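Complex shown without one protein chain; remaining protein chains in place.
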Amino acid sequence: MPLLALCLLLLLASAAVALALAAARAPTAAQVAATAGAVAACAAGLVPAARSLAGAAPESLALPWSAPLGSVHLGLDPLSAFFLVPLLALGALAAVYGRAYLAHAKGPSSPAVAAAALNGLLASMVLVVVARGAVAFLIAWEAMTLTSYLLVVFDHHEEDVRRAGWVYLIAAHVGAACLLAFFLMLEPSSGAGGLDFEQLEQGARALGPTALSAAALLAGIGFGVKAGIVPLHVWLPEAHAAAPSHVSALMSGVLVKLGLYGLLRAGLLLQPPAAWGHALLALGVVGALLGILLALQQRDLKRVLAYSTVENVGIVLIGLGLCTWARGHGQPVAAALALTGALLHVWNHAAMKGLMFLCAGGVVHQAGTRDLEKMGGLLRRMPATGAMALLGAAALSALPPLNGFAGEFLLYLGLGKVAITAPGWTGAAAALGVGALALTGGLAALTFLRLAGVAFLGEPRSAEAARATEPSRWMTWPMMLLAGALVVGGTSPGVAARALWPAAAQLLGPEIAGAGMPPGLHPIGGAAVAVWLAVGLLWLTLRVLVRRAPKNVGTWDCGYAEPTPRMQYTARSFSEHLVSRLLPPWLRPSTHRPSLGARLFPEPARFSTESEDPVTRAAWRPLLATGAERVSRIRWMQQGQLPVYVVYILAAVVAALGWLSLRRWLWP
Amino acid sequence: MSRAVDPLLVVILLLNFALLGSSRLRAVINGTAAQGVALGALLIAVPAELSWHTVLIAAGTVALKGVLIPGMLHRAMRDAAIRREVEPVVGFIPSLLLGGVGTGAALLFARTLPLAPQHVGSLLVSASLSTVLTGFLLLTTRRKAITQVTGYLILENGVFIMGLLLVEAMPFLVELGALLDLLVAIFVMGIIINHINREFSSLDTARLTALKEE
Amino acid sequence: MNSAVHLAAALFLSPLMLGVITRVKARFAGRRGAPLLQPYLDLVKLFRKGSIFSRTTTWVFRMGPVVGLATAALASLLVPMGGRAPFSFEGDVLLFAYLLGLGRFFTVAAAMDTGSAFEGMGAAREVTYSALAEPALFLSLLVLARFSASLSLSAMLGPGLGARWGTSGASLVLVVAALFVVLLAENSRIPVDDPTTHLELTMIHEVMVLDHGGPALGMVLLGAAAKLFVLGALVAHVAVPLGEGDPLLGWAWFLGAQLAIAVAVGVVESVMARLRLVHVPSLLVAACLLSAFAVVLVAR
Partner (left out) sequence: MALALALVLVPLALAAAAFALPSERWRPWLLPLGGAARLAMTLVAVSRSDVSALSGWMRLDALGKVLLLLLDVLFFVSALYAPAYLRMRASRDNRALCGCLLAFLGTSALVAQAHHLGLLWVAVEASVLASAPTVYFNRNTRSLEATWKYLLIGSVGIALALLGSFFLAYSAVHGGLGSSLLVEDLVRDAPRLSPAWLHAAFIFLFVGYGTKMGLAPMHTWKPDAYGEAPGLVGTLLAGGLTGCSFLAVLRFFQILQAAGQADVARQMMIAAGLLSMLVAGGFMARQRDYKRLLAYSSVEHMGILVLGVGVGGGAMFGALLHLLNNGLTKGVLFLSAGNIHRAYDSKLTGEVSGALRRVPVSGALFLAGFFAITGAPPFGPFISELTILRAAMRGGHGWVAAGFLVALTVVFLGMGANVLHIVQGEPRADRPATGFRDTALTVGPPLVLLGLVLMLGLYLPAPLRDLLAEAAGALEPRS
């Protein structure tokens, strides 16, 4: 705990130093100070997190606070430590990467302030995870929103970025309001009350079933917004695309996961009945499928990745839902498998998506565009970034021998266990869940092949892409560390699973966790090693077999003599078959076709497609628009007519006197 | 409490109706002045024993409410060279009806308020509330700044009548109220009317509607 | 030992299946056809030839054949052939499916690495159809898993399956049908794709490997054959379950069944025309529905 306090202190202090230096017009020094502080703080914080996962006893700390809301309780248990590990690891890498990424930013915002905000974001996320009381949690939660918002709108001179930031802010605010209500609902109404988690747990026991469901709904909305659960995910792709890439990495890798952390904590408080597992499972399946179906339509590199985060959160939710269901139905093994798989996937996804966003950042930084259709051939021009992006793409498609496979493997096992043993419809439902997961996996492969293929392979589709070069070392090193994590996580998934088991055990409770960790991952690690060996062996074989290869020949292209980059298959055409043949119209991007031939001579016409989120398009936008329209009807009250204003006062008096008389008449 | 109180209150109530029903600015101002004089008389009639103090306030009230302010309003009307009609937003008959309904409601509500022994049976409370209501009506249904000022004065008169209940127990309160109201009326409204007159060259407050939500 | 046998079978016997299919098709067309061992000859020829690599391509292009072959070979270690598979554990069926996925990933990536419009087209179709085939494969296998209460291929395709034909024949018929469709789709056979014409008209798998030549193409061919072999093994075990018994008898039975499948593929290729591309998804969705129906039947 002292080291964790040191971590928080270092983050805040370095942020303050950076702001001071920025104010003193020393932006470079400010960035360096903030980055150094972040790295040191993350290193300091990883120690207690690792110790806690290694079995150290939970620690806690109570700080006196003068506000009327009780003292601030902090604590470190395996669940917190589980989320601290990716947070601090990815945080340090993002900070290092971010310094180089933003060093020459030309936008309206100061890189030094952004570096300080990043440290603030890290500090607030750490605080979210270690808070043991609702007040500290909410403060940290909102501080997390604000700091991340400031980072998202780093480039706020662009209209898109502003809109993305605003959508994010709206979503976060609605979520926070729900959380506020959630925590306050749980406060025990008898006695002195109190908003520490312990007291809230007691309060939850006293709630009736209706109130409990309402509380669960509030928690679901509040945390679900952050986690990007469909249909609350709409802010996610916008914000991730708009933010600087290291921030997107941190958001996708960690911030979104903190929504899941909140759900898990809420689960510990509420002790959800098994029936809620169905809801989570359904949400998970919908989220996974919708997320990936939207991901494969996007033109914007970072939006692809963002929608894939929606998908992966859905996958984790499938695990959580299954665990909830299985616990209540006497399937301890399936529950343990599902939860371990879900948690492992959280870690794996943090590494994979972190890597991919950093790679995307490299591309955006060097090629100056997020549009897939303007990329191509980047692997030749930025070999390290490109190779790591391909690795990340394979991992995100959940392919062995990389880490993405391990978590899904356990999830499949858990689902499969239920599918082959549970009687009746539950078994069928679990089996269909397996089918859905398989479909998701196949579509993920499509999505990431499309991304990697269009962006990194083939020929460049724009002059900028042709000129791109490898980004600075400070940007590639963090990527390489993450890529290493992908490989190691793939070859030794058991190690990761053992490391996170204390957190899973805490969530599962002693009855289930007492049976020990479910086996299952060992062969996967071996298989991964076998794949590496087999591929290596055959690669050498091919090297030997290929004796003479003439240099400088073009692609054959069925004999076409002058193939141009424009003839390549585009990102849109890559997914066109699936999108236009198989998806219902409301899931497709809306297209604006030019009207031709209306006049005698053709006029200039534009064809454009818009990939606004279908949920936004169908639900949230109309809802907000009508809401704003309804609400602002009240404006006729203020017409500038003084006499009318006086009537309001009279009406207030009359209404109050009337109420008084009525009261006296009703309750004499 | 003297026997003259209730008749005086009736006079005031009648003046209320007269104000609601009159169509000429001059008549409105004169009605206001008359009500001011009646208030002065009330002030002398209400207390059981008369003190110099009370007489002084009464004299001041008559001077201000009955002479000075009406005089100022007459002058403002002359200077602004405005039309002499009242220009109501709500017509005279509806105004009168509303006034009648209001007076009835005031009577009903006043019955729910228990009175101290020395005041039992007095019309003071209902007259006060009804006059306040009349003031509100004039304020809200008349368009010119001058009529709005008179409406406000009537409203103040209503409050003043309420204060008469306290004139024995807490004379300080009554004086304070009376004097400060006049301060409002004279200094601030006078100044503002002057400015409005200059800026808009009319005393029609219907023009003062630039600030609004559209 | 068992591993070596499995590897050898997958790598060295699989081209024979291609030969059989070609021969069956030739016979249907009234020709004598190429020798049964023709695929072997082709492979030898290719492995001895020189190579050409477009200047557009990178290491990914060479990785395609390598990974394709490596994963098919490794997958063969998870499938029971004459007897139990050399490696079997709870969940090996998932590894099996995802290994094939890995192979596909790099085959497709290699195609896109050429920057050619045709190969990009093939790549897009390959991933689209395989994504649709995935649920059918998993659901069919789940039916078998439910019978054996295990998620291991060796158990699922083990001796108990024979008895099930008596009790749950309907769902097993559905499973066989679904798996056969998956086999055809995954190996780009008619009616999904026509593997015999090395032209851009062949829409999926073959068009992806247009730029490969020499040893790389050899690896591609061998990998594809091995994939056909291991997927065929799945179908073979479900369609013609093997009782417990002598390993030699088992192998003989297994190879016979594989030959039968090759013949069946050849027959299908001869009597059917290639589907129009837009109808391929319908076929795959139908396979998904068949297997889902089978699941519901057994879970009921």
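Labels A, B and C are assigned to the chains in the order they are written; within every chain, residues are numbered from 1.
Note that in this section a contact is a pair of C-beta atoms (placed from the backbone, for glycine too) under 8 Å apart; a residue touches a chain by one contact, two chains touch by 3 or more.
Keep in mind it's a predicted model, so treat the numbers as computed, not measured.
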Visible partners of the omitted chain are A, B
In the complete assembly, which of B:Asn16, B:Asn30 or B:Gln148 touches the absent chain?
B:Gln148
Touch criterion as defined above, residue of A:Ala466, A:Val487 or A:Leu657 at the omitted chain
A:Leu657
So one chain is hidden, and I want to know which residue out of B:Leu50, B:Leu107 or B:Leu166 touches that hidden chain in the complete assembly.
B:Leu166
Which is it among A:Leu138, A:Val363, A:Ala430 or A:Ala571 that touches the chain not included here?
A:Leu138
Which residue numbers on subunit B touch the omitted chain?
112-116, 128, 132, 135, 139, 145, 148, 152, 155-156, 158-159, 162-163, 165-166, 169-170, 172-173, 176-177, 180-181, 183-184, 188-189, 192, 195-196, 199-200, 205, 208-211, 213
Write the list of subunit A residues that the hidden chain touches.
65-69, 108-109, 135, 138-139, 142-143, 145-146, 153, 156-157, 159, 162, 165-166, 169-170, 173-174, 177, 180-181, 184-185, 187, 189, 193, 195, 624, 628, 631-635, 637-638, 642, 645-646, 648-649, 651-653, 656-657, 659-660, 663-664
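We take it that only the chains that are shown with their structure count from here on.
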Which chain has its C-alpha centre farthest away from the C-alpha centre of subunit B?
C
Middle chain, criterion being Cα centroid separation
A
In angstrom, rounded to a whole number, how far apart do the mean CA points of subunit A and subunit B lie?
68
Centroid of subunit B to centroid of subunit C, CA atoms only: how many Å?
100
Expressed in whole Å, how far the mean CA point of subunit A lies from that of subunit C is 36
At which residue positions does subunit C touch at least two other chains?
none
Within subunit A, the set of residues that touch 2 or more other chains is none
Subunit A contact footprint on subunit B (complex, rising order):
89, 109, 112, 133, 136, 139-143, 148, 205-206, 208-214
Counting only contacts in the complex, subunit A reaches subunit B at residues 635, 637-644, 646-647, 649-650, 657, 661, 664
Write out the stretch or stretches of subunit A touching subunit C in their complex.
376-377, 379-380, 383, 386, 390, 394, 397-401, 405, 409, 412-413, 416-417, 419-421, 423-425, 427-428, 431-432, 434-439, 441-443, 445-446, 449-450, 452-454, 457-459, 519-520, 523-524, 527, 530-531, 534-535, 537-539, 542, 545-558, 563, 565, 567-569, 573-578, 581-582
